[in-house]
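The other protein chains are all here in position, but one chain of the complex has been omitted.
Take a look at subunit A:
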Amino acid sequence: MPALLELDHVGLSYHTLSGEIQALSQISFSVQEGEFVSLVGPSGCGKSTVLNLIAGLLIPEQGQITMQGLPREHSVLSVGYMLQKDHLFEWLTIYENVLLGLEIQKRKTKESLSHVDRLLQEYGLWNFRFSHPSQLSGGMRQRAALIRTLALEPALLLLDEPFSALDYQTRLSVSDDIWKILRKEGKTALLVTHDISEAISMSDRVIILSKAPACVRCEIPVFTVLTDRTPMQMRNAPEFKQYFQQIWKELNHDT
């Protein structure tokens, strides 16, 4: 069985009038179905560029991206994307916001609508479905944004620092919350973050990128002795500190 997602020597440069800037060089890694993988790297190393390539918003100049063995553009699997801010539109209700993707793709069927209803009910937004985004707390807004993404039933979920716009306390509880939802729905996720603790607490595997032009420096699988693992508990796990130091060292390797 080929990996759900595979990047094979992917490279990309940005072209500006002042010259060519190589953003990524020879990036290779894969994500298996059901895995939660984090990408960490120094800021400005091109982490978000990797997500844009996987989402199909950018086309790689070298190498190729495959999903279950098929080239990205021929794959029938859909990719969900969660941005830094929730970008819920104030002129729509929560329900309308959540249905945005289905409406754009003209996929509003009986099944898809009942799927959305179930998500809203299960994750505590049902009573707020006719509210406007400004009436919700930061955590609930991020949850609504997640449901908007899940409504399209993506095989792979890309998370581009989705918690960085929140304050620290909300951030801890929201990342715990989102992680549990993703586990429950059995989703594969790829998280981009510059927060080492967040990466360790949430993921099964951490991929560390080098400075720009980014390439994969190393991959660190995260194991724990904990039996029921959640991001919140993982922060107190005995292995946590060790992983933190290992990743810290790898990140600061060049300097």
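Following the convention adopted for this analysis, a residue touches a chain if its C-beta (ideal position, glycine included) is under 8 Å from a C-beta of that chain, and two chains touch if they have at least 3 such contacts; residues count from 1.
The rule is simple: contacts and distances are computed from a predicted model.
Missing chain, UniProt protein name, picked from "ABC transporter permease", "Cytochrome P450", "Secreted protein" or "Anti-sigma factor antagonist": "ABC transporter permease". The omitted chain makes contact with just one of the residues A:S43, A:S134 or A:Q169: A:S134.
Contact with the chain that does not appear here is found for just one residue of A:Q105, A:N127 or A:Q245, A:Q105.
In the complete complex, the hidden chain is touched by one of A:Y14, A:F89 or A:W248, namely A:F89. Contact between subunit A and the absent chain runs through residues 55, 57, 78, 80-81, 83-85, 87, 89-91, 100-101, 104-105, 132, 134, 148, 152.
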